[in-house]
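The structure that follows is given in the form of structure tokens.
Of the protein chains in this complex, all but one are displayed in their positions.
And then chain A:
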Amino acid sequence: MNSNVRRYPGFGLFSLIFFLYLYLPIAVVVFYSFNANRIVSNWGGFSLHWYTTALSNAALVGAVKTSLFVATIATVLSTIVALMAALVLVRGRNVRFRRVSETIVNLPLLLPEIVVAVAVLILFSEMGLTNGLLKLTIAHTTFCIPFAFLPIRARLQGMDADLEEAARDLYASSWVAFRRVTLPLILPGVFAGAMLAFVISMDDFITSNLLNSGGATTLPVYIFSLIKQGVSPQLNAISTLIMIVSVVLATVAFLLQRRQ
């Protein structure tokens, strides 16, 4: 009876409408991707035609490859760098300028992304750097660092420091203590951070679009160019494929987190 006091009438219905609002746009895209008609909003019967055209589209496959290449390297680099920084900032003793250092690591989160994009654009143009893939990889590594850093830091803060000290008391070197005790314990955080960095890199539009001159087109930038040409059923099929991959990734991350 007491829990009744906490309920507010209408919140349930409101939430239902909210979830419809959240998923209706996605459902619309998926629905129209099966449309046989060339004109998106005129239903012409069920067809998988646009999926076969999408999968045999060389420009799309190229963009996916570019995105995967950049995201993989940026994820590995940013996760290693973020892990090192998190170990020092959470575990290190007598760290000077701890607060300032942490702010610097998180800097890409404090600046609007378009400003970060303009910063690297001007930097690369002053350096005379023209390799598109290299430019993208450097920029993505930079803005992925805080996304890898925050979950690792959270996991480290939640971990008992005594375990590490116990290992040290048992004459483990600091490297052995890290590899055998600390790393296995914070691995879920490292994994979560890497996954977040990967998704952020794959999804990035603003920076990749501004740096797009070097001939390296990422998936979101390619999709953007398709949208500019107009709404098409093939675009819906591509979007649906991307959503399937995202949902699988998100579900894996969710289930892994729940097991903890």
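Just so it is clear, contacts are C-beta pairs under 8 Å (C-beta built on N, C-alpha and C of every residue); 3 or more make two chains touch, one makes a residue touch a chain; residues count from 1.
Convention: contacts and distances are computed from a predicted model.
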Protein name (UniProt record) of the chain left out of view, among "Potassium-transporting ATPase KdpC subunit", "Xanthine dehydrogenase family protein molybdopterin-binding subunit", "ABC transporter permease" or "Chemotaxis protein CheZ": "ABC transporter permease"
Per the touch definition above, residue among A:54, A:199 or A:216 touching the missing chain: A:199
Sole contact to the chain not displayed, among A:36, A:76 or A:119: A:119
Chain A residues touching the omitted chain (full complex): 2-3, 5-8, 10-12, 14-15, 18-19, 21-26, 28-29, 32, 39-41, 80-82, 84-85, 87-89, 92-96, 101, 104-105, 107-108, 110-116, 118-123, 125-126, 138-139, 141-142, 145, 149, 174, 199, 202-203, 205-206, 209-210, 220, 223-224, 227, 231, 235-236, 239, 242-243, 246-247, 249-251, 254, 258
